[in-house]
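Structure incoming, see below.
Yeah, one chain of the complex is gone here, protein chain that is, but the others are all in their spots.
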Amino acid sequence: MSKDILVIGGGIAGIQSSLDLADMGVKVHLVEKLPSIGGKMAQLDKTFPTNDCAI
Amino acid sequence: MPNKEENIRIGVFVCHCGSNIAGYLNMEELGAYAETLPHVAFVKRNLYTCSEGGINEIKKAIKEQNLNRVVVASCTPRTHEPLFRSSCAEAGLNPYLFEMVNIRDQCSWVHMQQRDDGTAKAKDLIRMGVAKSALLEPQQPIISDVTLRALVMGAGIAGMTSALALANRGYEVVLVEREERLGGMLNVINKLGPSMADAASFAEEKIKAVQSHKNITVFTKARVTEAQGFIGKYKVDIETESGVKKIDIGVIIVATGGRLLVPEGLYNYDGKKVITQLEAETLLKQGLDKGINNVVMIQCAGGRTKEKPYCSRICCQTAVKNAIMIKEQNPASKVSILYRDMQMYGVENEELFRDSRAKGIRYIKYDPEDPPQVKDGSVQVFHSLLGLKMDLAADLVVLSTPIVSQEGAEATSQLLRVPIDDNGFFLEGHVKLRPLDFATDGVFLAGSARFPANIREAVAQGLGAASRASIPLSKGSVVVEPIISILANEDACRGCGLCVALCPYGALEIRKTEKGRKVHVIDVACKGCGVCASTCYQHALSVNSFTDDQINAQINAFLE
Amino acid sequence: MLDVGRHPNIDLLAYSEIEKVEGEEGNFKVTVRRKARYVEEDKCTGCGACKEKCPTVVPDAFNEGMGERKAIYSWFAQGIPSTHTIDPNYCRQLQGKKCGVCAKTCQAGAVNFEQKDRVVELTVGAIIVAAGYDVFDPSRIPEYRYDKLANVVTAIEFERLLSASGPTGGHLDRPSDRAIEAEIEALEKKAGKSQKVIAKFEEQFGQASADFYSSFQKGEYKDDEERNKWAEKYKEHLEIVEPLEAMKKKAEGFTAAKRLAFIQCVGSRDFRFYPFCSGYCCMHSIKEAIIAHEHGPETTSTIFGMDIRAIGKGFEEYKIRGGNHSNITYVRGRVAEIQAGPDNNPVVIYEDTKERMVKSEEFDMVILATACAPTKGIYELADKLGIELDAYDFVKTSPLSPVDTSRPGIFVCGCAGAPMDVPESVAQASSAAERAAEIAFYGDARKEKAVA
Partner (left out) sequence: MCTGRVDPALVAGAFKKGLDGLLVVGCYFGDCHYISGNFQARAKMDFTRKLLKHIGVNEERLAFRQCSSGEASVFVDLIGKFDEKIRELGPIGGGGDRLKAPEIFEKIGTAQAVLAGEKIRWVIGKRTPFLESGNMYGEIFTEHEFNRAIDMIIVEETEVQEILAKLRQGSQSVTDLAKALAIPSERIFRYITALKRKNMVTLEKVSGRSPIFQLAPQEV
């Protein structure tokens, strides 16, 4: 039995899932194919203008 | 003015960041300069202060040099402040006696071609940081217990989903429903699009699960009349048929839903021959009258108008679903949908839309400037794509009216001190990134109380709100950084309440004390923005680590 | 995003791929391949000194290939983790040539050309699939000429052009103009070099090249070997400089793109590709048009679509505000074709369904609101995970349990399940977290306790 969770994909959905679970105290492994997380949303100009502000 | 009783000993660590800082600024000069500053007892330059070696130097210096303040001049607090703070703590120094000076992102990288000016600016920054650090005070993290019980307001599909999810996780849930029966809109709806599952049996299954769950307490014909407190510690009054129940609550989920606009005075609405989609659901549940052969549906009836400018999201899919159901019950019937834009977003809706066309449902685009006219037995419409005036026979006219905010939403908003938007829907913490949270910690949001949602969305939001709400529950306590507002001068406070009105987080309240009405900072709710401190005309409020004195010390040091 | 990198409960495995999944709910054994970055994560401070010195220039994938990065790079400036990565397809050293500049520059000693892929074994109770989507490749629609016309771009490319952190620093320069400017730059370098060569001859013979060349053309110095060389070099120089001057003249007239067309449903609601509606593209176009207008108040935008699906909170109001304040015109109709016009201006041929006639209009730039396509890797991933996909290759779910896949213990959220916008993705992400948490917190006891 394992209580860890695997999240595949480090875009906005994967990030949010991971943070929710991690904040609950669950160990999360977040796997992202690219060198950094952020996904498509990081490429957007506005909406996600503030990488530090957002999440 | 540094604390007089204390012998201030500041250690300054100047980071080269490889060549990122050292390549552009004169590091020897910076180090020598730091030594000349008041209260500075120790200065060290590091290749990388954040490396293991650099961290050990900080720890060693704190112990050997009896440092009681640490300043690191390096990259950016955005990435490295947590590391340096915890390193101070490991060496026995309160982590809030640490100050970071940004001489890379905001200095060396900006002034790569201006070595002398850049170095002079870095000196200014270090001088300011040192001046502030002398006035820093130790802080302790704020920890507050959380009552392991959730309140869910509203037992529609979103509310029931949240309640079940939390109960399955092992938390006690109090579910409050205004009506006699649980289920909300599910009780009226015929089929659930797009799978056409039976709403009644789905509702039944969920209601049973809720009622039989040992962790869920259900109050029907009940309402929440009082909710005092803050995240983790709410005292809630629930008015039920058997009197008022007083319950301690940790977190609250608002899932009070919406209601369908009744289009009095619109398109000759009479509730019989001209009805709403919700009334159509009831008709379809009972089985459509044999005599109904021609049905006309009008979209955006009372929606997307000056008064209700928003698109209610789910009326188009409801219309298409009901049109298909009419066709199923009476294949010979003619169904026309008069629309402005068919809002069949996503995969399933668009599929349903295509199916409906295949089933012979007719779509006619009308211009809001020239809306359809409902006559007795017919509807006149100008087909804006064909440029034709048409007269459609209609045994039944169904108006797709928008979902509007729930009755009592405003009262709930005042009760919980959470905002509602211009259209009366609850306003989430961030429209994009925090759709299920309120700005106020401990209160969450799901379903049509937020904005019209279909079944898939309501279930997803119900689960999502449960996830968000379970975070404080699973920790059992809330831990907050102590960089928050404080009532620094209680005598000065007159209890005027201006700060309370301006606090974006509902973190301030006026309390009666022996000295009269005074503001009280709900520390676990405060985010330390400092708006209250810069507003208070009595200068009674302050912010830890950003006091007027500390900021003034920086300004003075800069203008020296 | 930063919180992910800092969170003690999150083990971030970036630049990694799922190799194999075995087991079942409560006990999945997952093999993850951590690709070699050739930079050691625990040593790299993310300072970026290496990429300043790296001599190899590579198209920047984060900027949709419109900008440049180096062979050693960070995916984007604020990326988490900030660890840099060496692209083995471009790196000179890894391609077997002599270089190693980055390793010499890095004072933290983080560069390691010997690094190998590592395989990590994880045991987890549940899996959340948040694999996202791909941008539909509009070159599959030949009549839109995406790959032929420089000034026809996708919405995400346009996003990078609008962005202050993008390749143009937020100036709405047209790709065709940028291409010419890049050519000018390249030619100027060349011209600079050839200028140096002829300057030597000028010094040697004490004569201006132009004077010399006119006498040379008249037949003088025929037998002078050195002067023959001079003539040859000067001719080469002219061949560079003349078109350069012409181009420079042309470039003087370049302005930011002002007349924009947005074409909706590119690949969506289209039976040849994806019959579904991608949901977010209408609002995306409106937002881009509004921001473009903020950049230049004289910018006008025309949005071509069938229905404008402004179905989210505040969206309809936003759409109307765009029309009233940001020079946006909404035209109902499907665009039949995009043709090449003068000055690299794309010409849009469309049927105005309201006026029931075929029209054409010239624009500075055309932006394609491309479909939300299932991500290419999803077939393989679904196969490894043993989960079903729907008819369009999104992860299959049901409306009544929106984040449960066909396999217990595996959940999906965001655009991997179906196209959706940001707030919906975030809400679903929390839903999937909730479902996974039920397993994490209850594990084996779950079956008795869970109801419905």
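Observations
We call the chains A, B and C, going by the order they appear; numbering starts again at 1 in every chain.
As a convention for this text, a residue touches a chain if its C-beta (ideal position, glycine included) is under 8 Å from a C-beta of that chain, and two chains touch if they have at least 3 such contacts.
Just so it is clear, the model here is predicted, and its values are computed rather than measured.
Annotation: of B:17, B:297, B:469 or B:536, B:536 touches the absent chain (contact as defined above).
Seen from chain B, the chain kept out of the figure touches residues 421-422, 427, 429, 431, 439, 483, 498-499, 501-502, 504-505, 527-531, 533-539, 543, 546, 548, 551-552, 555-556, 559. On the side of chain C, the interface with the absent chain consists of residues 78, 163-165, 169-170, 314, 317-318, 321, using the contact rule stated above.
Following the convention adopted for this analysis, only the chains that are shown with their structure count from here on.
As a whole-number value, the distance joining the C-alpha centres of chain A and chain B reads 18 Å. Chain A and chain C, compared by their mean Cα positions, are separated by 20 Å.
Rounded to whole angstrom, the centroid-to-centroid distance between chain B and chain C, based on C-alpha atoms, equals 30 Å. Contact of a single residue of chain A with at least two other chains is seen at positions 12, 20, 23-25, 47, 52, 54-55. For chain C, the set of residues touching two or more other chains reads 2, 82, 422, 426, 428-430, 433-434, 437, 441. Per the touch definition, chain C reaches chain B in the complex via residues 2, 6, 45-49, 82, 105-108, 269, 275-277, 279, 307-317, 320, 332, 353-354, 356, 390, 392, 394, 398-403, 418-420, 422-424, 426-431, 433-435, 437-438, 441-442, 446, 449-452. Those residues of chain B that touch chain C in the shared complex are 17-20, 23, 47-48, 50-51, 75, 78-79, 82, 164-165, 168-170, 192-195, 197, 202, 205-206, 209, 212-213, 304, 309-311, 313, 341-351, 354, 384-387, 421, 425, 431-436, 450-451, 454-457, 459-468, 470, 474. In the complex of the two chains, the chain A residues touching chain B come out as 12, 20, 23-25, 47, 52, 54-55.
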